[in-house]
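Just passing along the structure, written as structure tokens.
What follows is part of the complex, with its chains left where they were.
Chains here go by letter, A and B, matching the order in which they are written, and residues are numbered from 1 within each.
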Amino acid sequence: VHAVIQRVAPGATVIDLTHNIAAHDVRAGALTLWRAVPWLAPGVLLGVVDPGVGTSRRAVALEVAGTGLHFVGPDNGLLLPAALRMGDISSAVDLLDPGPARPGATFAGRDIFAPAAARLAAGIPATALGELIDPSTLQGAPFPGASFDPGPPPCLRCAVTWIDRFGNIQLGASIGDLERLGSPTAVTVVLGDRTLAGLSVATSYAALAPGQLGVVIDSHQMLSLCLKEAPASRQIALQDGDCVRLSPA
Amino acid sequence: VHAVIQRVAPGATVIDLTHNIAAHDVRAGALTLWRAVPWLAPGVLLGVVDPGVGTSRRAVALEVAGTGLHFVGPDNGLLLPAALRMGDISSAVDLLDPGPARPGATFAGRDIFAPAAARLAAGIPATALGELIDPSTLQGAPFPGASFDPGPPPCLRCAVTWIDRFGNIQLGASIGDLERLGSPTAVTVVLGDRTLAGLSVATSYAALAPGQLGVVIDSHQMLSLCLKEAPASRQIALQDGDCVRLSPA
């Protein structure tokens, strides 16, 4: 993919955001892009987590007007959360498939997405790469947001979105959601039939005592269940997608 | 290695093709380079999988005339398949060892290959880096090709060359080899004393049904044993180098 980009757009600066998304995990990929996108300079974000490669799922290029940001990848929800975080989709293009000229149907990253991304980086307009499509037909985000129940007691419902390499259990709820609970300094977390009462809300891992489980507001202002310098995921059996309820302790 | 290259050839564009080759697996390294090389822009391909580092195995720089491609690394079969995929070797040089000036004998990538690759990238001719050698003396490819037996029944013999991170079992046989079997839409695969009858030949992973084992023509027009969105390698006990026979189903 890098080599194809350099052939089409020699000298382009290319940043590898990650190669560590688990196979077929579109949700993890979408979250990674969502987390990174506010820090990107204008350019082209190429994302590939693509279990539907070789099927009729569309290959797309999206643009968010006023940001200088393009998004290229499969239309499977991978790109949309990151794009919408930056603004409305001002144009969406269904990328042309070179068809029989391709050496195979299983490596769209190399054969379709990389050439398209490089052409955009080289200044070619998206409309030259395929047909305009209606942004409202794009596949939606592969993860749910938090929902708020005024109670009593007031309660946030959200899903586990990520277990990072430190074993922190990241939740699909933000500091803004926590404010709806009244910005408590401690919360009770219910996971299935298990209740974790009185977890401190902290702004750093180090603010927790050794062995203390807490809720840390992470660097994206999202909530996560954490142990200090240890993987919380070993102490709590949770997986991506599991539901969690939080209420003031 | 990157730092050494930037010191010798400041500003050179460097692409990491992979750092994920298992220790000492020259065959996996050679296959990775073979797969990548058609997509590379003119430049220098530096490869290091080097169990013989510190011995008398040669350090070489190869050139394929007319392609603008140089290959730098150990003379252990790592580079040759990729180079020969692009054309004949027009020159081969045995790289000079700086000898006692080196800080140790175990990191040729940093001390010999990277400086040589950077000098080539900076336009220094290969002949300035060592002595010309006869390309026919280079160590051959570390993996066999497929062999065809007209039968009856007609049959392809080939080896497992790779189990990728998705668990796809890649074979040393191409779509061209499959044509010699009559381009069947289904094949019987014999692995040791086990027979897998009637496997569909597909052009994408998604064309398989969930749980269905099939033969997928991959993005290099090579054959691989695959399950849809699951690792075939967990269902079939095969390792790199194991032999497999394919015949029309």
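Everything below uses one rule, namely that a residue touches a chain if its C-beta (ideal position, glycine included) is under 8 Å from a C-beta of that chain, and two chains touch if they have at least 3 such contacts.
Treat the numbers as computed from the prediction; the structure is a model and nothing was measured.
Complete-complex copy count for the single protein sequence, taken from this structure file and not limited to the 2 chains in place, is 3.
To be clear about the criterion, only the chains that are shown with their structure count from here on.
A separation of 33 Å divides the Cα centre of chain A from that of chain B. On the chain A side of its complex with chain B, the touching residues are 2-4, 6-7, 10-11, 23-24, 51-55, 103-107, 110-111. Across the complex, chain B meets chain A through its residues 13, 15-17, 36, 39-41, 165-166, 203-207, 216-221, 229.
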